[in-house]
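A single protein chain has been removed from this complex, and every other one stays in its place.
The chains carry the letters A, B, C and D, assigned in the order they are written, with residues numbered from 1 in each.
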Amino acid sequence: MDRRDFLKFLGISSGTAMISSCGVDKANEKIIPYLIPPEQDVYPGKPVFYNTTCTECPANCGLSARVNEKVYDEVRGLFPTKAEGVKGHPINNGALCPRGQASLFRLYHPKRIQRPMMRDNDGNFRVATWQEAYAYVTTELQAAKEEKKDNLYFSGRTTGTLAGLIGRFCEEMGIERLPEFEIFSHANLRKANEIVFNQPEVPHYHIKDADFLLTIGADILETFVSPVSNAAQYGEAVKNENFTWYHLEPNLSMTGLKATTRLAVNPHSEIYFLAYLLHALSRSDIRKRRPSWAIMNMVPDPSAEEVSQKTGISAENLEHLVSAFFIAKRPLIITGGVSTAQPGGLEAALLTALIQAAMGMNDTVVDFAHSQNYEKVGSMLDVQELLERLRNKAVGVIFISRSNPVDDISANFNFVEELKNARLRVGMSDFMSASMQECDVVLPLSHSLESWGDAAPRKGIRNVIQPAIEPQYDTRTEGDVLLEIMRTASGQKQGPDYNQYLIEQWHSLYGESETVSLIENGYIEEPVSPLSIAVDTRSVESYLKNTDFSREVAAQPVLIITPSIRTYDGRSKVLPLLNEIPDPLTTVTYGEWVSVSAVAAKKMGLKDRDEIQISVENENLNYPVKVQNVLPENVYMVQRGLIYAIKTDIDSRSGEASWYLDNISATKTGAVIPLPILSGSMHEEGRGILSSHESVVEHSEHYNEKLKEEVDVEEERIYPKHPHKNYRWGMTINQDSCINCAACVAACYVENNIPVVGQKEQLQGREMSWIRIEPFVRDDRDIEFTLMLCQQCDNAPCEPVCPVYATYHNPEGLNVQVYNRCVGTRYCSNNCPYKVRRFNWFDHRLPKPWDKMYNPALSVRGRGIMEKCTFCVQRIRAAEDMAKDEDRLVRDGEVVTACQETCPTKAITFGNLMDDSSRVSQIARSDEAYRVLEELGTEPAIHYLRKKERKSEA
Amino acid sequence: MNKLQLKPVMLGIAAIVIGAVIVLIQNILIPESGGTFLLTLTFWVALIQGAVAVVAAADASAAKWITPLKRELLSFYPLILFIAILFLFLGLQMDVYPWIDKQNKWLNVPFFLVRNFLAMLVLYIVAHFYAKATLANSEGKGRWAIAYLFIYVTVQSLVAFDWVMSLAYPWVSTLFGGIFFMEAFYTGLVIAALIAAYYLRKEVEDPVSMSKVLRDTAVFTFGFALAWAGLFYAQFLVIWYGNIPEETSYLVIRMHHSPYMEIFYVSVFFLFILPFVGLIGRKAKISPNWVTLVAFIVLAGIVLERILFILPDASINPIAAVAEFILMGFLFLLFFASRDQFIKALEMSK
Amino acid sequence: MKRRIMPLVLSAYFVLFIIFVVLLAYFWNRDSKTPVQPINFSHQIHVSKVGLQCTFCHDKVDKSTFAGIPPVQKCMSCHKNVKTESPEIQKLTRYWEEKKPVPWKRVYSFKIQNYVYFSHKRHIKAGLDCSKCHGEVKLMPQMKRVRQLEMGWCVSCHKANMAPTDCVTCHK
Amino acid sequence: MNEQLLFDDKNKFLQKLEELVKSGVSPRNIAVSTPYPVHEVEHILKTPPSPLRFFTLLGALFGLLFGAWFTSWTSINWPLIGGGKPIISVPAFVIVAFELTVLFGGVISFLGFLFLTRLPSVKSIISPEEYGNRFVIQIHSEEKK
Partner (left out) sequence: MRSIDYNEQLEHEVLAALRKPNPWYWVALVICALLFGMGLTLWIYQMLKGMGVAGLNNPVGWGVYITDFVFWVGIAHSGTLISAVLFLFRAKFRNAFNRSAEAMTIFAVMTAGLFPLIHLGRSWFFYWLFPYPNQREIWVNFKSPLIWDVFSLGWVGSLRQWWHYNRLYIFLAAFATPLVISVHSVVSWDFAMSIIPGWHTTIFAPYFVAGAIFSGTAMVLTLVIPMRKIFRLEQYITLNHFEKISQVLLFTSLIVTYSYIVEFALAFYGDHQFEAAHFTYRLLGDYQPFYITMLICNSLIPLTLFFRKLRRSIVYLFILSIFVNIGMWLERFVIIVTSLAKDFDPYSWGLYTPTMVEVGITVGSFAMFFMFFLIFAKVLPVLSITELKEEASE
């Protein structure tokens, strides 16, 4: 039943629009009416928004899909053209990460599986109908039962109604449901929490309530559990003047670079620090609840010297840290990521838990009541067990749903081979992944923007999943598939489909009215029973009995396999946009690389793009190098998801897969591999771009006093300042809260129809992004980032040189680019000191069907045209249009640019600089405000807020 | 005029006396305003070196038109040395320069004085040999002429970049040197015109050739008025268009703020518009009185422009300035009047 | 004779470009002013005779950038029983039964559609009469284009009425 | 009665010319044609400066004014700000004006030239060799009282 009936069923007739596409329209020659008009008015220039859920990673942020009416391929219809965050959503509050922004590329991906497929006799895939697929699967299930083989259900993390349905399905069909499979299963963390608190869960960390944050290895701003939520909370936290944040990590992460103080620790040495901290704590008088003596005695008590010698943290830093930790009112300590995914990870997590308990964090900032719904997620141990069963030919039918184990674990296990031992392999996915290639029956799943459903990202929150477009291909939701199979098995013809099932669920859970609000708001918060968290001393003791902490620090050099902010665990690698956007830290776009510390590179005589061979005892890996300053000398980094083929150890106690390869050796091969590195130079060379640069400080002070004293600038000008009418649009970028996650970059691409040009062009240095993140090394101890986009200069050097007025300054202070007037002299770009103008070297239209996501509100530029950021002029115009209807001026905050809208930390403010009361002009007047390359007198409309000075130590 | 004739020795003494007086005025009466001294130097250095350069240029391009005025124009060459020495006393008033308290590799007092003095010294020596050669009309005069022009360009560029431009440190304009040696040449031409006109009125020389010289000098003056405008515009436009505060500040103060503004417009009028319009006509070019008038106006223009360059950054004491100009002018006339004395000597010496 | 060739070479060289421009200009605007519509719909009858308001069918004109063309359903609401005998109406009914929308031919369109953003709403709200651009539609048995939608024409009107002439008003 | 004298040698030709002028033939009645311009002729015949200069001046002035007007008018016609420069940026427009000055100056001088020399067609200028390489003096005597 389509969307319309569904909502009818719920008694919702208005509020949200109906998907109904019809009509044929040869773009210009014909003009096509609807056959039957949609129930609610949707027309060009008035998009609708559907609140649903982002399914790019387990965090399940609230996603609000913008749907525009437009004509595509001779069809007038409604198409999702942009993903935004759901306003006020408890997890992401209006923000999205780059993966979320890019998720439309998955919806319209040409490589999606479009119809069910089964293997024919000679093992090739053939198109099948759903019916025969169902029939085949059910018979096979039956047959397997008779063979006394057990049928298994193997899926990725699943929450909400679907989880329940799967349970019911397995029950009815006599299928054993395996623990859910996630690469980042946080196994050690959960195991430790189980030991200490009997809570095998990932808690919800209230970062925004903390005044002191100590993170150990957890890349909270990038991929750790729920990054957008963390980032949003961080954005809140930094508003607090005396918020301090220490980050300890063996590698180098953007999270670390954002911390007030980042301390590099030797790999595997975290436990010494934690043990030291725990003891220091129990000794000090500020402790809340000291762990039992028994426990304390079993935890080694290293001296400060020993610790600093093992970890590499200087004694005084250690001192600072501990004291800061103790004086904090609401401290929060989080251990995770690289620091738990290591041989000593479990101990590290355990000690952390003890510290949390001792500091009484569990009743404040470490919240198990709202834990992250990871309890059903298994670990590598479960995978090992599964393989065991496969090896013993004990497996009949195995369902593999929403996961790609073949790629994820092939390095460790010969999964492909073992899988062949199963009687039948049924795959459910949207892509023909390596795992699907191994299946006999492949059932295409609808994208979440095509289907109804719900999700429970963490306890206490239920997100709705609702369609923004009707299924483009012959696909089904997983729920429907399961119900259909059950029905076929039971032989009954008719039955409720998944949508009805959902509605029943919701009604029973929330009642009618709540359900409606669930659908309209996109989420609903349900009360959770408070938990009383106490240390289970016995289990801790029994655990500690048989652990030795005397673990040696890793034999260096080590290779660390980190998650990637662009592809998470690799699942988002298929989205072209995420390859087009540079990795913020290295500015590498397409391809795989290994980050080598500047020191090591110098020693080995390595330059960017030189190939090196990394050899562990039995295997060799060859990758091009990206020289990475600040990275500790003996640490090499690769990103998981870009690189699968690395075998790592598995912790036999928790099943956590280590992210480390110890004792590697790296050698230069002499080959050079083309690798698109977008940054021309990592060194700012005192250009006055970084906030730390003294000329910037000086200029900004000069500028600020000018503003305050209203000095008449005319005196200093060779020609008079030109007037603005009503508006002077401007922007402020707060470099303190900006976390360089590149969400803005992705948002800009999608909002402004910016072409994705591919690797070849990028190697030529022809990237098209209108907004970019520029990393600059600062005296080799720190990396500062800055956001660069068109500065909308008042005296823009690019404007006067255009021979045909294709670019000019409009009365509202926008540096306008008139695309259809541009003849492509590229003079403007040459003359732009910020180099933010982009030239269309070729016609780069997105290939079908990706071009469905083009934003109809502005043009798609053809070859030979210069393009650039115009502060989302289409949005400004829309707001002005609305204001004009009500015969008023645009209100402050009414225009929201794409980059601003998606920013998790709300670092970007946009508005009218002429209106002194507007937020933007107030921020622009603050003392931290400065403008890039002020000395050129270009009078930019973008004001950066200087990053607060921090004592960095590395 | 002949009353002023002096023996070379006396000339030397006169020079020393006048020089001494100027230095005294500068360091006793107005020690604080080095600008005045700079004004005197920059003007006369142009006048003197320019006059010789005109002859040299004519010789280098094997042009004949200047021959009748050779001796007159060359009579000033010893003053090159005089200026060089006088310049050394600027060392006592280096505080006019803003870079004095943050000196760097190029801009530091000793090097500043040494390089400029040496350059002018060399120029003087070359000028000496050149004068000799050209008066004797020997083979090598062409070569000496070229040599002179080389060093002349160098010296004038130094004058521009070191003496004047560094007043507005760190402001930079690469064309400044070009403007200066062009202007020096311009002044030289004007002097030639003046002398020609003077002779025509006094009818001491053969009027036919003189009137020809007058016309040619007038034509060139006309041309250089255009050239001046061109260079000035070339510099102005680039800065105006680029609109970089560091650069524009220099123009803004001189073009938008009284009194510099007025000085600016007057000097443009004197250096470009008036000679251009004034000398466009055929008759104008051959009327001695008219040409004299224009010539003096151009000289005034040059002075004003120098003032414009200096004044905003360094104070100028009007009375002292006038005094110094009179003294220099007098010395100038002395050399002109007594040219026969030492020019003959020069011609004799083999 | 030979002396003539120089000027010839030159003039030929420059004339080439001029010819190019002229051709361009020629091929620029050649599209029919009165396209033949699938159904011979007469605005004259509907407006003058029946007396329908423009907004009766083009109901989005004051809400949307796009005037909106009535859904077939709307036509049928009357023509279920009005004038069912006329062949043209039978065409319409056929479309309706086949659940096909009527492929009307577009009469007005911008040369570079992709780059021009025209809003009907704004112009209606500004109190413009439809006929200002579309001519006396009520007298047109067959719809025909009375204006070549060229920039100059828009601009002149904008200037005359103090409407914004900022480029981003229409180009995004 | 018209007299025509042909010379092969320039000096002879010039001598004769001087004689004629000395003998009181008014320069107005003498027309000369030479294979290439001989500047002395002007001295001898004391030909008044050609009025061509006025055409040139006229053209130049026109060009200047037109340039100034055209640039300013087009800029005002649709005032668009670029780089904060004034709508009418004189320094920039000066260049265009200057170029037009030169253009019109040149073109109009040429037209003036055609007009003055009363040459109906360009053709006859292009081939001035009616007399081959000879120097010619023509004397129109309209002394008939």
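Just so it is clear, a contact is a pair of C-beta atoms (placed from the backbone, for glycine too) under 8 Å apart; a residue touches a chain by one contact, two chains touch by 3 or more.
Predicted model, so just to flag it, every value in this text is computed and none were measured.
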(request) Could you tell me which of the visible chains the hidden chain touches? (result) A, B, C, D
(request) Decide which residue listed in A:330, A:687, A:722 or A:845 touches the omitted chain of the complex. (result) A:687
(request) For the chain that's not shown, point to the residue among B:38, B:126 or B:153 touching it. (result) B:153
(message) From the list B:31, B:207 or B:230, pick the residue that touches the absent chain.
(response) B:230
(request) For chain C, enumerate the residues touching the unshown chain of the complex. (result) 2-3, 5-7, 9-10, 13, 17, 21, 24, 150-153, 155-156
(request) Pick out the residues on chain A that sit against the missing chain. (result) 587, 678-687, 689, 761, 764-767, 772, 774, 776, 788, 797, 800-805, 821-827, 829-831, 833-835, 838-843, 863-866, 933, 936
(message) Under the stated touch rule, tell me which residues of chain D contact the chain that is not displayed.
(response) 8-10, 35-37, 50, 52-53, 56, 70-71, 74-75, 77-78, 80, 82-83, 85, 89, 92-93, 95-96, 98-100, 102-103, 105-107, 109-110, 113, 117, 125-126, 128, 133
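Convention: only the chains that are shown with their structure count from here on.
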(request) Would you mind pulling out the distance in Å between where the CA atoms of chain C average out and where those of chain D do? (result) 58
(message) From the mean C-alpha coordinate of chain B to that of chain C, what's the distance rounded to whole Å?
(response) 73
(message) Please tell me the distance, in whole Å, between the geometric centres of chain B and chain D computed from their C-alpha atoms.
(response) 39
(message) Residues of chain D that contact two or more other chains, please.
(response) 78, 80, 83-85, 92
(message) Quick check on chain B: which residues sit in contact with 2+ other chains?
(response) 240-241, 243
(request) Could you please specify the touching residues of chain C with respect to chain A in the complex? (result) 35, 60, 63-66, 68-74, 96, 99-106, 109, 112-117, 119, 121-122, 125, 166-169, 171-172
(request) Name, in rising order, each residue of chain D that touches chain B in their complex. (result) 49, 83-85, 91-92, 94-95
(request) Report the residues of chain A in contact with chain B in the complex, numbered from low to high. (result) 715-719, 795, 797, 800, 935-937
